[in-house]
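Before we start, here is the structure in question, set down as structure tokens.
Just one protein chain is left out here, and the rest sit where they should.
Think of it as A, B and C in the order they're written, each chain with its own count starting at 1.
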Amino acid sequence: MKRQIPVILVGMFGLFMIFQYFVPHESSEWVYEFLLDWTIIIGIFAMALGLWSLYRVSVEKIKTRKPAWGYNYLTLCGLFTMMFFGFTTQNGEAWGWFFPFLVSANLVLVLMIQASVNKGGRGLFLGLAGVFLVACVVIIVFDNTWGFHFETAQGLQSTMFRAFFDHILIPIFATMFSLLAFFIASAAYRAFRARNVMATLLLLAALIVMLRFHPFYGPLTPYIAPFMSKTSNWLMNVPNLAAQRAIIIGVGLGIVATALKVILGIERGYMGKG
Amino acid sequence: MGKVNLTLLLAAVAIVIIIAIALIFPLERLGQLYSLLLIFGGLVALLLRSIFAKEVDRRIIFLFIFVAVAAPLLFPITFSEKPTAVVKAVFDRVESLPPGSTVLLSFDFDPAMAPEVQPMANAISRHCLKKGHKVIFMSLWATGQALLTQSLTNTILPEFPEKQDGIDYVNIGYKAGNEGVLNVIVSNFEKMFPTDVNSVPLGEIEIFDDIRSCRDLDFIVSFGGGLPGSKEWVLFVGDPGGVDVAAGVAAVVAPQLYPYYPAQLVGILGGVKGAAEYEFSLKETYPDLKDMDTPGLKMMGPQTLAHIVIISFIVIGNIIYFRGRRKEKGQ
Amino acid sequence: MKLKLLVLCLLLSCFSVASAQEGTSPPEDTLLFDSTLLPAPVTNLVAFDTENDHGHAITLEWEISVDDGAGKQSVAMYEVFRWVPDLMTAIPSFRDTLDYLKLRTSSSWSEPEPGSRTDSIHSVFAKLDMAQLEQKKETLERTIGQAIRDLPAAHAAYPENGSWQQVAVAPSGSVTAEDVGTKEKDSPDYLPDYSDFYYRVNAVTADPDIRTPSEIFGPVQSYGQWFNLGRLAVFVFVMIFGFLTIFFVSHARRGADLYVRPLAGIEAVDDAIGRATEMGRPILYVMGLGTADQIATIASFTILGRVAKRVAEYQTKLMVPAYESVVMAVAQEVVKTAYYDAGRPDDYKEDIVFFVTSLQFAYVAAVNGLMLRELPATNVYMGKFFAESLLLAETGAVAGSIQIAGTDEIAQIPFFIVACDYTLIGEELYAASAYLGREPILLGSLKAQDWAKAAVIILVLAGLILANLGVGNDWAWANNIVDFFRVVD
Partner (left out) sequence: MRKVTIIVMAAVIVLFLASWILKAGAFQGEHDHYIIRGFLVTFAAFLTLAVMSFLYQDNPYYKFAEHLFVGVSAAFWMCMGFWTTIVQNLVPRLSTSLADFFEVPQRAEGLNFFFYTPVILGILLLLRLSRKIGWISRWPLAFIVGTTAGLNFIRYLRSDFIKQISSTFVPLLGRDWEGIGAFFSNLDLSATGQLVMMVSNWVIFLGVFCGLIYFYFSREHKGVFGAGSRVGIWILMITFGASFGYTVMGRISLLVGRITFLFRDWLELI
């Protein structure tokens, strides 16, 4: 039963999803839309698993003093703080005791982890955590300038949530992305060497496409530049199209075969045992 | 400190000097000269070094890329962007139409595409107004309307204070319906756009006195290249209506449009490069536009230098490889 | 009778709202003009249920007006009109009122701006108290439900209580148009199934006031189909391929010896695991940014299973950072199974597969850090990758790891080829699990893939010949065969 039911479920829903494609009738669409919604909702529940894993791995690293373990506090505090921003809202203009609360709540978190990690001094850490916890509770009870808002769907309008998004997430995200400009250069330097026919073709095609900029040719521009830009367009239109097609047809077959193997229960390595 | 670290330190000092120059003296020429010297001098040095089959540390490559991108931003280095035939065709068409012709410019793009497409849209709008054409602005994308308004109010109209809404240009905004919109306006504008964005009925707008449908237009340029985009303008308006259409699209889309050139498309502007070429021609033809904003040309400085750097490093890499192989053989 | 009364009383009660309808009132279609200006009407108009759909749509076909492209050449476009009962026209205004009532009875109610649409509705209900509003709301909800159910009956009442409304346009020269509604009952575009529709097509000149209506066609009903014939080609393919797979798998089960050519990238996996063991360094397995719903990720799971089993046998350390929590959960199952299969359940730890974050470059930042700090001997990238491919692979190269990649994302293959030691291109990713497992059953399905590929090659050849011969020579059957493969979406 432990192994059969999952395989049956996979086969049942997989086959349904295949056949609904051929049935345009409303009733099949209806089930289809339901199933899609379901997968999304289950996915959200899985988030909890993800967060738990992130927390556990971070604490584990602190515990075992892995390389760069200290930074895991930062991960956990960042996680906690951002979640806090996502679930709180300001009631008025003033900040009140919002930030002191945030700091003490983060301290509680850090001290609790310390207590669970360190063998000695557990009492001290727990005691301190308790003090800050009391401070947090006091602030929650007496401070009315902000509140936990489980009462509106406006959670993402929170000012601090946006500020963190704009000034932490976006800069790092965009900079990580822009590192590609550097890596594309170092990769080209390292790999584009005429070692054999294949590498030479790779190199030549890349060079032709990169040479479609004019200023390279000086007085020869009118003779060479149009040719280069036309060749690079042709490369993108013709051989590229052919290669893409060959790959897509192959990938299509691979996908169909893999999906069939999964649905028919031939490949069940992913479903576990025991 | 290793050899690499020392080189890097020296290079970092050089960069700091560049920034200092930019901060202290407003001497653009000096900065340009200095940074170009730095890049090309460095490349030549590495080229010579490569003859001894010595590998280059990746961090030195990174440094070159950084300088190649940063320097032209600090001291605008622009290269001559002689327009290619496809761009020239668009420019010449706008240039050769008699003043007072009616041109439709459709802003069919979203914020994601805007960095690539907006510069060329601005350049062509500027050109049309400069030449004295009547311009109809519109958008097939809901997100395009905001960008269109932004272009008009921030960039284009302040440069042409004498142009009047409704007489010299009109913004009829966005209508939902994708190709459906094109299907209708190829035979009748008013059906799809009863009013312009300011709710003035089309009948009261002077431009539309003798323009009933797209067939009466002299030229159409579609900016974007998504769906619906230039291809749809060709298939639904250009071909059936017998109007000349040109396209200004993101770089990735441009190759897909080439099969339509020159039979169905007058010309194509692809990506920032297309915009830069257009801006270059514009500046060349109208010396009084010397001080206009040229985001395309500005973007091309870093692009060109970075491409030169990457290509040089590919060449250096190959020299190292072949020299190294010979060395091995020699042993 | 009951229906008429209902409509009447509702129209009265929502009198003020009806003003909103002004903008959409149908244009006059019979205007007195110099009759010589009028274009000839379209002829032979037919309307029928759109094929291969879920219903809620009608296709129209006609023969063009003789003045379209010929004759007076005056036709600029065609406008399609449908007869719409008043009840259907009234439903949106009921909904506006209902929306107003909902807003009014909620806590976020505030006085509307003067002159706005809400304000015009508000003027009718301003004096009612909460209980009355609630009651009105309920009545209106019920009325809307009833009205939607009554739509077929209202259509059947043609031509009583209704008007002609424009539903589609087609440019001159076209001979067909589609009137597409939605199945969403609360959408203004809702088109009920099994209702009698009546259609008319106007030939319109460049002057929109000069137009000639066609004869009316009707009644016609829309309904959903149970099989999409436009997708027959796909269906046939699925059937054949399914059969091939089952055939070869059972063939393989019976012990047939199946040859597969060696793939360098896959043989490297074994060596790489051995190398990691020798060096005492871990193996990093990255499944990319795919979610569990992508087949590339599922293929990656199967490869992970093989790799994990080998790793468990060698007792090397494995790290699998996950981008998504469902992927993490499945990957944990996979690795656990692999350790059980290898007979080392005690070595399995829940933290082999761990979650990082679901933001593309945050994930990359963390994995890059991992590579430089843990210095894995081997990095395996299998699954869906996007712009981050090069970031990962270059960092891995810096860290000195052997790198094996496989993805079906065409745009990223170049970067893996450039920066990795071995790259599985496209389909090879899907073949990899069969290769690694060396189980005859899985090799059987590989065989099916190859047969299908041979079939595709023959098909392409045959299609090419047909396409090249058929077009010039008007061989209808050849074109029909080519058309068979043009899939309807």
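Note that in this section contacts are C-beta pairs under 8 Å (C-beta built on N, C-alpha and C of every residue); 3 or more make two chains touch, one makes a residue touch a chain.
Every value quoted in this text rests on a predicted model; they were computed, and no experiment measured them.
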Contact list for the unshown chain, restricted to visible chains: A, B, C
Candidate in contact with the missing chain, chosen from B:P111, B:G132, B:G242 or B:P262: B:P262
Contact with the hidden chain (one of B:P83, B:G224, B:G248 or B:P302): B:P302
Contacts of chain B with the absent chain, listed as residue ranges: 8, 19, 22-23, 59, 62, 65-66, 69-70, 73-74, 86, 115-116, 251-252, 258-259, 261-263, 271-273, 299, 302-303, 306-307, 310
Contacts of chain C with the absent chain, listed as residue ranges: 102, 107-108, 185-186, 231, 233-234, 237-238, 258-261, 263, 292-295, 298, 326, 329-330, 332-333, 356-359, 361-362, 365-366, 368-369, 372-373, 411, 413-415, 417-418, 425-428, 431, 446-447, 449-450, 453-454, 456-457, 459-461, 463-464, 466-468, 471-472, 482, 485-487, 489
Footprint left on chain A by the chain that the document does not show: 2, 5-7, 9-18, 21, 34-52, 54, 68, 71-72, 74-83, 85-87, 150-153, 155-156, 161, 163-182, 184, 188, 197-199, 201-210, 230-253, 255-256, 258-260, 262-263, 270-272, 274
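In this section, only the chains that are shown with their structure count from here on.
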Chain contact graph, described as a line, ring, star, complete graph or other shape: complete
Contact-richer chain pair [B-C vs A-C]: A-C
Identity of the chain that, by mean CA position, is farthest from chain A: B
Residues of chain A whose C-beta touches two or more other chains: 184, 186, 188, 190, 192
Sites on chain B touched by chain A in the complex: 56, 58, 61-62, 64-66, 69, 79-82, 84-85, 254-256, 258-259, 273, 300, 303-304, 306-311, 313-314, 316-318, 321-322
Chain B contact footprint on chain C (complex, rising order): 76-77, 169-173, 206, 208, 398
Chain C-facing residues of chain A, complex: 18, 21-27, 29, 39, 42-43, 46-51, 53-54, 56-57, 60, 66-68, 169, 172-173, 176-177, 179-180, 183-184, 186-188, 190-192, 202, 244, 247-251, 253-262, 264, 266-267, 269-274
